[in-house]
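Here is the structure we will look at, set down as structure tokens.
Omission of a single protein chain aside, the complex is shown with its protein chains in their original locations.
As written, the chains take the letters A and B, and residue 1 is the first residue of each chain.
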């Protein structure tokens, strides 16, 4: 039996009725079975692709992408996922668009969704804004569907908001699952999600939040490490705590990178902005106070610079389990001596993990495709089995 | 029998032989049967889509879009229409292109049309320029086809020029037809195509021109209202008059918004620039006289500001038939208190018509697809019937 067929059989055991036509905002909205389903379908689609079997479930249709912040990895992952399933991508470039000053999100949402089967949105710049934008957008298209404006109900894939980065966290997790040989081997593994110094300012919190919000569901000991002042959103910490309690793992915090790295099986050192400062920035932004924003930035850069010792050096890596923890990053990383003078990680450490890092990233298209697949296909088990049985070549000859 | 099948039978009765391989510049180039055919095919394609039946008539091929002005609605409508029929969109972004200073339109036209089945062009900025550009472009590709440079003859969909905006006007009209329960119910209805104040300057005339040029063909009483100095192109007024005479309706003009709104069944209040000033601007532009353009703009903004009372207020709406005329707009509108301090329409009026407004916009992809369908398919009746009979799923599973 093919791997895809086996995975379809596993999928059959999961309760996933609510995924059909549903949006994907945050991993913690989803049940364990639903999370499992995304991993399962992602692996199945990858297996089909590896065997040159077509996974087109659409003969036409559009995936709309809206990147309110720059993106390479996620942009190409979304494009790949859409193409894998038979959708064409139409990007909303707000600069080239006639989006009137004051045009409502509701209007834009309907105007770009005429033939949209899926909407992918990245909006991660301002605390309290990104998720709100996605929600307003999706409420509008849902209404549009019920009002007969749209012939199909588009569903959302959150390509990063201010709260979660589910396609990243799930690609990361699928990488971990395969790296350690299965989800059953994860119990008790120690994960260090750690802040690290970067010369740049104000990176989103959604990656660390996504990681602690998801990784705590697998019975692992997740440690969140950062200097004082670099707290993440308290709501997400609450979720991490509950997850850990339910899964038999733990969630703890520390202000010492070394403590987090000690005997860790997995390390994820990455810069992010302090939550409180991001909240302040959002307020200044809303008030149009550019001078305030500039001053805040200066203050934050100064604050940042006090923590240059938060770096994933060779020394630091030696503290991890047998000195061989799995190093993870969402990329691009700030690499000391390569992309900056002092950054998140030593060049030698980063270089040693290049292949696993790229492999980690390579799961994202399949995670996105799985999210779309589960939202658009009524009977995903049958669909996977049929695709495999039919075995139409993706590339002929 | 399905709705699409019924519509195909209606299509069979129409004389539409000349549409095959023909371009779509202006609605008044087309016979009544041809206009009817576009509505009929648009409705049929929408019915097929609603029943998840594939309408792909191309297995590959390109739709080339050229937006010489910003666009969201039309851009996504064109992309949706192409996708619906199986074409991929390739956008000519003149900023990213190596279009040499002085490169002829003839050369560009051939260079971007290698695999083009359809060309969509928006060029609405300068009176006397937009249509000319489209014509030059299409003459060039036609020649290119006959000279064996291109393997297929691309056809044009005018996505807005300086004279007409046929995809807008026809989407608007299809909305009206369905709103009033059929074309047979339109005779004697009063339509107010009215100028309205907007703080922005120089909006194209193609929307009001497109509306009076098309709506007068359905036996309605079309009133064009604007302050003195905001005349539209006299050629288009002539067409409106002829249309009205032929259809048993009327075309009249007034300098009073209230008079136009009085007992109107449909109101379309929208800002546009004065024709004479636009002609002047074109001359200044041709002469490269930026100072002259800036001065003209100042003058026009001042002139504009004298007519802030031309607004679709609740008061004004009360004048219409039972106070319930159908409010229409091509979007985005300048909404008083929402997108600007003083604009074309009261927020409460606009808000009450949100669903019909979005529905109105939702016809555009189907209108564009119908235009392409009729230009590319030799036997559109058979094609619709075959698509319906085959019933291939657009989305499998």
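Here are a few things to note about the model shown:
Please note the rule applied: contacts are C-beta pairs under 8 Å (C-beta built on N, C-alpha and C of every residue); 3 or more make two chains touch, one makes a residue touch a chain.
Source: prediction; values computed, not measured.
Of A:46, A:131 or A:190, it is A:46 that touches the chain left out of the display. Summary of contacts with the chain left out: across B:187, B:318 or B:382, the touching residue is B:382. Set against the missing chain, the residues A:193, A:335, A:349 or A:371 yield one that touches it, A:335. Among B:4, B:19 or B:150, the one in contact with the hidden chain is B:150. Residue positions on chain B in contact with the hidden chain: 57-62, 64, 88, 90, 92, 96-104, 106-108, 110-115, 117, 144, 147-152, 376-380, 382-383, 386, in rising order.
Although one chain is not drawn, its touching partners on chain A can still be listed: residues 46, 49-50, 54-56, 67, 69-73, 75-77, 79-80, 83-84, 86, 88-89, 93, 331-335, 338-340, 354-355, 358-359, 361-362, 364-365, 392-397.
Here, only the chains that are shown with their structure count from here on.
If you average the CA atoms of chain A and of chain B, the two centres end up 40 Å from each other.
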